[in-house]
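Shown here: the complex without one of its protein chains, the others still in place.
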Amino acid sequence: MPLDSDQKREVEALRAERFETRRATVPALEEVLYEPSPVLDHGFSRVIDYMGDDAAIVQAARVSYGRGTRKITEDRGLIRYLMRHRHTTPFEMCEIKFHIKLPIFVARQWIRHRTANVNEYSARYSILDREFYIPAPEHLAAQASNNRQGRGDVLEGEEAARVMSLLREDSERAYDHYAEMLNEGEDGAPLDENRTGLARELARMNLSLNFYTQWYWKVDLHNLLHFLSLRADPHAQYEIRVYADAMLETVKRWVPLACEAFTDYRMGGVSLSAAGLDVVRKKLAGEPVDQASSGLSAREWRELMESLGQPSE
Amino acid sequence: MPLDSDQKREVEALRAERFETRRATVPALEEVLYEPSPVLDHGFSRVIDYMGDDAAIVQAARVSYGRGTRKITEDRGLIRYLMRHRHTTPFEMCEIKFHIKLPIFVARQWIRHRTANVNEYSARYSILDREFYIPAPEHLAAQASNNRQGRGDVLEGEEAARVMSLLREDSERAYDHYAEMLNEGEDGAPLDENRTGLARELARMNLSLNFYTQWYWKVDLHNLLHFLSLRADPHAQYEIRVYADAMLETVKRWVPLACEAFTDYRMGGVSLSAAGLDVVRKKLAGEPVDQASSGLSAREWRELMESLGQPSE
Amino acid sequence: MPLDSDQKREVEALRAERFETRRATVPALEEVLYEPSPVLDHGFSRVIDYMGDDAAIVQAARVSYGRGTRKITEDRGLIRYLMRHRHTTPFEMCEIKFHIKLPIFVARQWIRHRTANVNEYSARYSILDREFYIPAPEHLAAQASNNRQGRGDVLEGEEAARVMSLLREDSERAYDHYAEMLNEGEDGAPLDENRTGLARELARMNLSLNFYTQWYWKVDLHNLLHFLSLRADPHAQYEIRVYADAMLETVKRWVPLACEAFTDYRMGGVSLSAAGLDVVRKKLAGEPVDQASSGLSAREWRELMESLGQPSE
Partner (left out) sequence: MPLDSDQKREVEALRAERFETRRATVPALEEVLYEPSPVLDHGFSRVIDYMGDDAAIVQAARVSYGRGTRKITEDRGLIRYLMRHRHTTPFEMCEIKFHIKLPIFVARQWIRHRTANVNEYSARYSILDREFYIPAPEHLAAQASNNRQGRGDVLEGEEAARVMSLLREDSERAYDHYAEMLNEGEDGAPLDENRTGLARELARMNLSLNFYTQWYWKVDLHNLLHFLSLRADPHAQYEIRVYADAMLETVKRWVPLACEAFTDYRMGGVSLSAAGLDVVRKKLAGEPVDQASSGLSAREWRELMESLGQPSE
């Protein structure tokens, strides 16, 4: 369960308040503000704050004195134009702040996106909770045989059961020993009066990478979309993709026009190389072309044919 | 005059609207939202949007579930601690967006601060207004004689008059010729039917560096304070310092606790080198110390004595 | 002429020296090290230093202990794979430092690329030379009639002559007055003993945007390629494109494999939107599709058909 009862109360208190503002406001996003969306077994994504809306993108592109909006159709056209031609700076004018709870191995992938502001819960300063990620049985994937960085079929039967119990038992034991080394009860009093307790900054190293951490993550819309284009992609690891999927839903509420343009031009699109474009042109012109004559490697040819909905040979 | 009547109407329309939000809101900043503060002869600084408040700094430092605030005195203490020990990331959790109108030579200094988002009015795409900066007589400073990067006394008499008229006449002529080369009236029709008009992206090069440009500039609080610590400093060029001063007033309205901590620890403070600290310790202990024995250069010694309120020799 | 005789001597002195190093070294780039390539009428681009080579990209991608290279064909394949799949971080492991002399209006576009290190010649501190950009007659372009941000035909006859003389005269006069206001000879002595001289940081504002400035610009290969993909593009303004073209030649010397992959996948390629890809698939499958049924705007349809080498209607 992502939130305990104290945390729920705090979130409810925040959600109950209303303020008056002159700032651009997005009712669809306000609806879910502060509310956690569950992700994985103990994680969540929730929006803490935001700045700007679709009109703010237009307003910045025009460096205007008033609200960006003229007509919704004009705004939509301009936003699509900006997205299509990779005029990225107006999208940087919207900002959003998330509170994310996520397994440490996911956090390690995530943090590679450097153009964001982060405040992480400190295990040097505080004690982590007994919360770790165990994959659902349908996500217990084997190593892909054809691709060193990917998943194959789902493990089954005895092997699945064995993996599950190893992951669970090792995590429980790691936490038991973490708590024992800390020698500190919830009230801060020692568990065992005869022991001193290991420094928190050292004890944490006994925890495994599936333990949950949490952070505030603030990012502008352009960099968020870049993150989503990589992490909501089918090639991303499942455990980060589910966060990206949840955040994409948030973006849809927040800036529906920018989100639509992003989905059309980035998510569902493809990039053709010069040689790939040449293949398409020849095919459309009815000229013969095959992998050998195309200048593409076998792998590139296969990828291209797949994306064009054509047979690979 | 910073705004024409259309622009004033647009600003008033924005200021007249009110929305309901669950987000942290700062009434003192809302009061001046969208309203330009005049800077120099035609420039301004105005706040377009903001995210977060003093409590958001505390909330991020604690990665908390609810509003950061416990008691105001606790928040103040934590914010001062964070500022003193240069824990900068919680200050990155507040964001602000300005609309700034400024001379191009000021913009060129400003843009060197890279950690911000910028959308500038494009003279490649649009036509600039006939607006240029002319220093007020009391700011028409001579070159400093003792410092290659600084100002000395104010020019007076004939020389001042001559400089003023050169600046003004050259600017007027530059704009006249810019407009002539563009060959385009306000309605987009050619001024002279027999001419084609030079491309905007080329014509703009005839304008001088005192012409005004404008941009949207969005920045987080940490990077804004860093900007202000350099640009609101007495060593900064007067023409950028007046913008920094106006923005510091904005920060005071927005995050009064962070602003107080910044003023105390950054603006009014000094950094002592290891050798400088040693001089202070010796002086406090009543031990003899002079420039020769201190390891400081003559210049460093002078700077140190000045900041300590001591005679230089 | 880009360099005066003192500068030439300094460059020659640098080029005459040889050192021994264990670092990866690129002979084709060493050949031109420090040597300025002329750009525009007074500008140049020259390489001051570099770090890494094609093998360093491979080495970083593999986090290897030795030189990245196994066989050149393996390196080529991996570099193309990284480029195709936008694995950008290994390209960040190569770094290059340029010394660029360029008109101020070009510098203002350039500096918008924020992920680079810059040291610019300071007109606050030093006196600028009498050097300004005047377009060659064949680049004196009219405003495009169909595109607010572009060039049309070249100006001719009387209009061209008039523009040329305005640009040249205004620049000469601006510099004359700049020098007069500074009141400082080459030896630092006043030109006129009865005047004080305006501060450099103020006098510079009388110069127009076609005056030359110069800077050291240091950037990693990934961000350089991103810069080149935008600025060596036919839509970029001619005056910045010529710098990008010169730098692309440098990249070809430096990292030929990465440059080839960049040219194939970025420069000569296109991005298809989801809807655009759908159009291509239908055409290849022999299904009827036109703009109306495609979901594309008229403009997008035209752009797509052009890139596919198909008639627009």
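We call the chains A, B and C, going by the order they appear; numbering starts again at 1 in every chain.
Just so we're on the same page, a contact is a pair of C-beta atoms (placed from the backbone, for glycine too) under 8 Å apart; a residue touches a chain by one contact, two chains touch by 3 or more.
All figures in this text were calculated on a predicted structure; none of them were measured in a lab.
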item	value
Residue touching the undisplayed chain, where the options are A:A28, A:I72 or A:I111	A:I111
Which residue of C:R84, C:R195 or C:K218 touches the chain not shown here	C:K218
Hidden partner chain, residues of chain A it touches	103-105, 107-108, 111-112, 114-115, 118, 120, 122, 124-126, 133, 135, 140-144, 148-153, 155, 159, 163, 166-167, 170, 173-174, 177, 180-182, 184, 195-202, 204-210, 237
Touching residues on chain B - with respect to the absent chain	77, 80, 84, 86, 89, 112, 230, 263-265, 267-277, 280-281, 283-285, 297, 300, 307-310
Residues in chain C touching the chain absent from view	3, 6-7, 10-11, 13-15, 17-25, 30, 33-34, 48-52, 56, 59-61, 63-67, 89-90, 92-93, 95, 97, 99, 117-121, 214-216, 218, 220
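Assume only the chains that are shown with their structure count from here on.
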item	value
Chain centre separation in whole Å, for chain C relative to chain A (CA means)	34
Touching two or more other chains - residue numbers and ranges from chain A	89
